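First comes the structure, then the notes that go with it.
Of the protein chains in this complex, all but one are displayed in their positions.
By written order: A, B and C. Residues from 1 in each chain.
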Amino acid sequence: MLGGIYSLLSASFFIDLDAVDVAFTEASVGAGISTLLMLASLKLVNRYERKTRYKPLLALGVITITGALLIYGTLDMPHFGDPNAPAQQHVVPRYLNESMAEIGVPNVVTSVLASYRGYDTLGETLVIFTAGLGVMSLLLVSSRTKKESKNLVPADMRQQIILRVVAKMMIPLILIFALYVQFHGDYGPGGGFQAGVIFAAGVILYTMLFGLGVSQRAFHPEVIILLTAFGVLMYAGVGVACMLLGGNFLDYNVLRHDPIHGQHLGILLVELGVGITVAAVMITIFYKFTWRTVKHKYHQ
Amino acid sequence: MEILFDIVSWICLVAGSFFCLTGGIGLLRFPEFFSRIHAASITDTLGAGLIMIGLMFQAGWGLVLAKLILILLFSLIAGTTASHAMAKAALKSGLQPQVVGTMDSETGGAPSKS
Amino acid sequence: MFTITALVILVVMALALVRAFKGPTLYDRILAVNNFGTKTVLLVAVMGFLYGRPEFLDIAIVYVLINFISVIGILRFFEYAGKKNAEEEA
Partner (left out) sequence: MLYVLALSTMLSAFWLVNSGHYTPLILSFMVVSVIFVAYLCHRMDVVDGESQPLNLTFSIPGYWLWLIKEVVVANIDVARRVWLGPKSISPMVINIKASQKTDLGMVIYANSITLTPGTVTLDLQGNRLKVHALTKEAAAGLITGEMDRRVSRVEG
């Protein structure tokens, strides 16, 4: 919970530094989802803690060395806000000054993220996808452990009239807002990551209030797992399409006759892919956690 | 006209800040959870409302105004529901409010000591 | 004028933080966090005007929604977790 406060605070700092997009991400990811997931995992860990089977010293050693290397690496980094820093001299001026002409998207962050740094963002999307896979496989393996827990019941909505009515009004608005953020990433703060998280948050709210069973009837888990892969494939597919059309991987200029239109289309598709993956992974993870906490009711 | 709007918006902002501050102090000063909810609700309703209205006067006609109204409506609905959910959860978990008495509308509103 | 308002909101956030650290019950903390969240929304909106960048309002909307969802989530979680855990946390 203090983590939640922390991320609200840090979002304020980012706003102070004028990094709207980062603040946006922090707002949606940090303040809401991470708190919830942390609580959920805390709960699981609490109940299922066992003796460690691996050698902790080895891991400690690896972590120490990695940490030391990272710190050593930062020694060479320029001071914060140093105008002579390579980051300020090399590509940034080009990004800032020419992105409007080259890509035609008013929000610089989006053009950097999805176009100039297309590879990086593809990598990030893959990381999220892998994280989702990791969580799925982890929870799948340990789901063989049988433990009794009686204190977990699905939501009983007859007891929660007020919450039910208000949630019914809010959920459609949350979902449409997520899509709005998705498609306005070019103009304002936002984009695939944030939209995915907000969308997932709407679904998570629905699941929390109406119960896992109802929620899975509306959003089939199999479909959502497929969607996680679909988002990544869509991103990579755009890249491959660029290659087929004679450009480099993720070189959107060739998608249309006019490079600016090509860039625009490419960015839109890529962002959509990111959004789909993020939302689907989040929902899957939440389903898995919730399933872990209520499944005894269904097995018995 | 312009100056009038400015004055009104400043008054709203100052008053809103004052109510926020009052609520924050009440959050610290009131003795137990259930009375603290009331303090928090000051900042959520009149504090937030006045600040938003103050901003609206600065915004002029347009999308910004509409967005401000949206934020205000959302936060009122969400804040109210969240307060209720917290109070209910606290009551359910066994936290008892300290009260001087209870009343029941069916017994003619007569206070009955509990 | 916006600066003064922003400063007052920061002070109120600090007050809410004090309450969040002091407790004494779990629900006091949740109340404080919720209050902190609503103040953040206000702060974001005021900052948007302070810097003359109304896109900030989008962030404020996200905050309203996410704050609501996370408070409900936390409550749900502790409801599930039962009384015993709640007392340990508090």
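Assume a contact is a pair of C-beta atoms (placed from the backbone, for glycine too) under 8 Å apart; a residue touches a chain by one contact, two chains touch by 3 or more.
Note that this is a predicted model, so its numbers are computed, not measured.
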Original post:
In the intact complex, which of the presented chains make contact with the chain not displayed?
Top reply: A, B
**OP:** Would you mind spotting which of A:I65, A:M169 or A:L226 touches the chain that isn't drawn?
**Re:** A:M169
**OP:** Identify the residues of chain B touching the omitted chain, counting contacts across the whole complex.
**Re:** 19, 22-23, 25-26, 29-31, 34-35, 37-39, 41-42, 45-46, 63, 66-67, 70, 76-77, 80-81, 83-84, 87-88, 91, 97-106, 109, 111, 114
**OP:** List the residues of chain A that touch the chain left out of this view.
**Re:** 159, 161-162, 164-169, 171-173, 175-177, 179-180, 183-184, 187, 206, 210, 214-215, 218-219
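Just so we're on the same page, only the chains that are shown with their structure count from here on.
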**OP:** Report which interface contains more C-beta contacts, comparing A-B against B-C.
**Re:** B-C
**OP:** Compare the CA centroid of chain C with every other chain's and tell me the farthest one.
**Re:** A
Subject >> Length of the line joining the C-alpha centres of chain A and chain C, rounded to whole Å >> reply: 22
Subject >> Distance from chain B to chain A - Cα centre to Cα centre, in angstrom >> reply: 33
Subject >> Computed distance of Cα centres, chain C from chain B, in Å >> reply: 13
Subject >> For chain C, residues contacting two or more additional chains >> reply: 30, 58, 61, 65, 67-68, 72
Original post:
Listing for chain B: what residues touch at least two other chains?
Top reply: 74, 78, 81, 85
Original post:
So in the complex, which bits of chain C are touching chain B?
Top reply: 1-2, 4-5, 8-9, 11-12, 15-16, 18-19, 25-28, 30-32, 34-35, 38-39, 41-42, 45-46, 49, 54, 57-58, 60-61, 64-65, 67-68, 71-72, 75, 78-79, 83, 86
Original post:
Across the complex, what residues on chain A touch chain C?
Top reply: 1-2, 4-5, 8, 11-12, 15-16, 18, 20, 23-24, 27-28, 31-32, 35-36, 39-40, 43, 151-153, 155, 163, 170, 174, 177, 181, 188-190, 194, 198, 201-202, 204-205, 208-209, 293
Subject >> Sites on chain A touched by chain B in the complex >> reply: 162-163, 166, 169-170, 173
